[in-house]
Structures are given as C-alpha cells and as structure tokens.
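In what follows, a single structure is set out as structure tokens and then discussed.
Removed: one protein chain of the complex. Kept in place: all other protein chains.
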Amino acid sequence: MSNVRFPIIVVNFKTYREATGVKAVALARIAEKVSEETNVCIAVAPQYSDLYRVASEVSIPVFAQHIDPIEPGAYTGHILAESVKEAGAIGSLINHSERRMQLADIDVCVKRCRTLGLISLVCTNTPEVSAAAAALNPDIIAYEPPELIGTGIPVSKAKPEAVTDALKLVEMVNPKVIVLCGAGISRGEDVKVALQLGTKGVLLASGVVKAKDPYSILREMADACL
Amino acid sequence: MSNVRFPIIVVNFKTYREATGVKAVALARIAEKVSEETNVCIAVAPQYSDLYRVASEVSIPVFAQHIDPIEPGAYTGHILAESVKEAGAIGSLINHSERRMQLADIDVCVKRCRTLGLISLVCTNTPEVSAAAAALNPDIIAYEPPELIGTGIPVSKAKPEAVTDALKLVEMVNPKVIVLCGAGISRGEDVKVALQLGTKGVLLASGVVKAKDPYSILREMADACL
Amino acid sequence: MSNVRFPIIVVNFKTYREATGVKAVALARIAEKVSEETNVCIAVAPQYSDLYRVASEVSIPVFAQHIDPIEPGAYTGHILAESVKEAGAIGSLINHSERRMQLADIDVCVKRCRTLGLISLVCTNTPEVSAAAAALNPDIIAYEPPELIGTGIPVSKAKPEAVTDALKLVEMVNPKVIVLCGAGISRGEDVKVALQLGTKGVLLASGVVKAKDPYSILREMADACL
Partner (left out) sequence: MSNVRFPIIVVNFKTYREATGVKAVALARIAEKVSEETNVCIAVAPQYSDLYRVASEVSIPVFAQHIDPIEPGAYTGHILAESVKEAGAIGSLINHSERRMQLADIDVCVKRCRTLGLISLVCTNTPEVSAAAAALNPDIIAYEPPELIGTGIPVSKAKPEAVTDALKLVEMVNPKVIVLCGAGISRGEDVKVALQLGTKGVLLASGVVKAKDPYSILREMADACL
C-alpha cells in the first residue's frame, strides 16, 4: 500500500472553500508538516481538480474523494480511476455518505482499484453495511454514522458500541480489512479513543479543514496516535 | 414467511406489456393454477399499480418489484413498504439489476421489510455482491449475472461455477440466507440444474412472461422442481 | 382533458400514512364529496399501489404521482405510463420536487402522456424552470418553491411576485400551458389569492392530508374557488 501506514489520519477536504485550489495545497502542506514532525501517517483527499497540484507538492498519501465504476471510454463528466491515479492519487474514498454508491458499483470500484494498484477506502454508515462492504474485499473501511458527520460529536465517544460492532462484524466477514472510524472527530482525545476501540485510525473533515488553526488540531490528533 | 415455500419459482412481471393490468391478473392466475396442480410454490412480482388487483384475485405469494428506503411521509412518487404491504404484497424484490440501489439503502429496505413482516429478496450480480448482500440479513438472495438476463442462456448452465461461488460465499457470511439464481432461465431443465447446484429456486421474467404459452413453460418448470 | 376542469385543486397524497391504502380511498371519497357539493374540480394523486382502488371507487380525476421515461419492457421496479393509465389514472405529476427528473426524461414523460392521452402536470421550482418546462408542451405546470412545501406558509402570500414571474415567463414561452401554484397552501384564503394572481388552481398535500378535518379544509378551499 505505497507509503500508507497505520494508524492513519485521513483528512477529507470535501468541497470546502477553505480547502479548494491554492488553499488545498496549503492545507496539504500543513498535513505533511505534522506527519513529518510526528512520523504519524496523515493522508489528504482533495477535490479532483486539485489532485495534481497537491500530489505534486507534498509527499504524503493523496486520495481521490470518489471514483466512478467505469473503464476508459465515453463517460463525459465521470471520474476515471486511471485519471486520478495519473494525477498522483494513491487511492480513493468510495461510497462516502455524501456520495453514496450502488452496491454493484462499489464492487466494481473496489476491483478497479485493485487492478490499478490504488487503495480502496470504502465508507459505511452502519455496522451491517460495514460487514457488507468487507465482503467486497476493500483495503480499508471507514465506518461513519452520518448523523454525527460535521457535528463535532465524536463517533468514538458517542457511539463506541457501534464502532465495536462494526469492528466485530467486519472481522467475521473479512479479517484482512482495516477499519477506521469517522464522524465528529475534532480533538486528539477523539482519535485516541478511536484507536483504543480497536480502529486503525480516523477519517475526518471539518474538524481540521474548518478549524481556526488546522496545524494545532492536526498535531494534537497525531500526538494522540503515539 | 407467510405461504412461501421452497423450492420456489418467482416470476417477475417487470413492465412488460404482456403482464400489465388485466394481463397481469391473467398471468398470475396461470401461475396459481400451475402451483395448485404441482404443489410447487410459485410467486409473482407485478407492477405496483397491479399489486392490489393481483393480490386480491390469487392466493399465491405476491411480491413488489422494489421498495424505496423511506418511512411514511413527504416522498411523492416513491414506493412505501407499508403501501405495497397493504395492497397485498408479502415481500419485495430489492436491488434488481434494472433498479439498482445504493448499499446503504438496501440496508434500510431489508430492515424495513423485517419490521413490517415482509420477505426481503435482494438481487445480486456477482458472487462478491451476493456475499455483501448476505451481510445485511435479507431473507432471500437471487444471484443474477446481468449479462444473461433476458438472453435465454440460463445462468445455471452458462455459469454454474459462479452460482456455486455465490452459494459458497453467502454460506460463509450468513448461512441463514436462502439463495436463488436467475437470468436466462427459460426451460424446465434450467430450473432443475439450478436446484442441483444447490439453490432453492429461480427468479425469472421473460422466459415465462413473453412465452407463447406461459402455462406450459411454467408447468414444465414446476415439474422440474418435483 | 377528460373530466378535468379549472380552477382545480389537486391533492397529492405523497406517501403519508394518513393517505395509504384504505385511508387513501377514504380521503379520495372526501374529495369527491366536496367536489360534488361545490362543483369545483378536485383531483387526487394517491400512491401507485392505491391507484386502482381509488380510481375504482371515486369519479373525480385521479393522477399518478410520477411516471418513468420508459416504454413497456424490461424495467423492473419502474413506473410505466400504461400501467397507471390502466389502473385508472387520467394523468400524472411529473418532476415533483421530491421526485425530480432529468430534463431529457421530463421531455420523454410529457410526450408519453400525450401519446397515451394522459394529462401531464409538470412541477417546477423557479420561474425559469417553469419557463423551461413550458417549452416541453405539458398540459399543466405547478410552480412550487420547495422551501415552502409543507410549511403552511402559502406561496401565494409569501412569494406572490415569484408566482407572477412564473406566470409571465410561461405565457411568453407557451401560452397554452395552464399554471397552478403550490407549497404551503393550507387555507381557503391561500387558494383565493392563488387564483387572484392568475393561476388556475393549486397543488397541495399536507394542508389537507394531515389536517384534523380534511373535509372542512377542502370545503373551505373549494368555496374559495367559487
């Protein structure tokens, strides 16, 4: 899995203004700085249009936010896995709760990632959906209860038993899959609890992207991984 | 599971002209006749608008072709599980390849069926997707390679190893789930082979709906179950 | 246009529990009663599964809530115009804000309605979208600002200038199209103002469906048309 290591902190830039264009590059540089200072793996997931610029300027892992279940061809406006790979992405989020996919398409995308040597990170919203996703053999699953996304109420503290359930079900279906959790993660403490529950890291967005001082909060989170 | 028994033949009426309105009722009566003659369980899945009429006039199990992942409320144009149940359906197809659903929505629909006492029949297109669906605890899975649907080339003969794979993966993830297969089923022989492979029945459509003599072909298929 | 007359009150049953199954029939009977008492045209739009039952038991116009842009064929889980027609619908809502459609599909659905002799009632959310819909030659347009739907704040009073804009733009593009308005309509007064603004009636849902006494409120609305 290229330079991806665990525990990992994955920062999803979404389509936030604070993480678009030159600001995406700046935020990625902050993530790289924290990663270098702490030796904790931090990955970023900028918008497609920013992938090339970000991947050219930082050495940390860069994910796409989504890929479409297509091969090269006549698919105007779609996201081709080959395209994000050539722009420098080493993997892709798949089925984020803000970009949910059909079950059959998740299967295709996971397989496309495998074929191209990209890391597949499938987002899930319930323990059962996490188990279902595990059956598709992705590299990583990020369990995120959508009702907590963007709230600042951390899943690791608000729903620890759901995280544990997701871990258990995934383990039963496919023990090779690495499990992260996300939603509401906004402090180092939230990351620490996530790891204590047995996850290998976190997926987050607003907690860092919209923070007044992204460096400090990311540093706090990375320190919590040590 | 109400009056559903296995092996089962599920006839999907799709939106075929030959199975719309009064013709839906007529076709359902044929299915009922064959079921009574052979004592083999035959279910039908007519269009929503025909559910009430069909369910009022035959005693065989009636499925909806799809439900939406909603609760009662402001969802104009959607398919409410309560509505198809009150019209007489005892279950619903979910995620048919012509009406694929998001993974998270399949989870919701399976749970909605369970809550309402409806039978959930999730359609799948690959062995891996079948395993994923099994993790969601539906009652029945129908594995149908889409490339064979409507071709008359039966999955049970063209892809026996894929059917076996699907059976094996589902068994590993969730042994309680009943597995059917479908796609290209058009003769009694196809049904027989499907059962020999270990499935508990078939899901089919054009093989019966568009047959010159639906009674004969359905009778041949039912006989193959004995 | 069959027994449709203007001004008209169209009651959308959505997927409300209060308007599902036997309750759909009961509510349609109330609408029929008010229509007979006042001689004002009142139409109802129940769920697909209830179309047959409702249309069999009342003589007022019955609309489907949506149709899909398909011909008869292999479209499991879709809504075939022929099917809702045979169940007794005399027309269909198209592009309701809770079931928005692609532009190209609205074109197909309007044409399918015309071919089958069904009344096409296209819902729109802005004056510009109303003008665009008018260019597709539907029979009726219902302009509904989505932010007011279900609020009880009537479009006719909260956004009279938007209603007037929609009327003006539609008139310029296609003067044959009849314009209704909707969203937040919950009292007779709201209907009266809608007609004074130049519309030919209203499309509403919760204002009647979720009212404690649907008869009284519908009667008040019908009286406001006189």
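Before moving on, here are some points about what is shown:
Note that the chains are named A, B and C in the order they appear, and that numbering of residues resets to 1 at the start of each chain.
Keep this in mind: contacts are C-beta pairs under 8 Å (C-beta built on N, C-alpha and C of every residue); 3 or more make two chains touch, one makes a residue touch a chain.
It should be emphasised that the depicted structure is a prediction, and the values quoted were computed from it without experimental measurement.
The chain we do not see here touches A, C in the full complex.
Across C:N95, C:S186 or C:S206, the residue that sits in touch with the chain not pictured is C:N95. From the options C:A133, C:L203 or C:A224, the residue with contact to the chain not on display is C:A133.
By the touch criterion stated above, the residues of chain A touching the omitted chain are 12, 14-17, 20-22, 45, 47-53, 64-66, 70, 72-80, 82-84, 86-87, 93, 96-99, 149-150, 205-206. Where chain C meets the omitted chain, the residues involved are 95, 97, 100-107, 124-126, 128-129, 131-137, 169, 173.
Keep in mind that, in the parts below, only the chains that are shown with their structure count from here on.
Here the two chains linked by the largest count of contacting C-beta pairs are B-C. Residues touching across the chain B-chain C interface largely coincide between the two copies, over half of the numbers being common to both. Rounded to whole angstrom units, the spacing between the C-alpha centres of chain A and chain C is 44. Each chain gets one centre point, the mean of its Cα atoms, and the points for chain A and chain B are 37 Å apart. Each chain gets a centre from the mean of its Cα atoms; for chain B and chain C, those two points are 34 Å apart.
Shown for chain B are the residues in touch with two or more other chains, namely 97.
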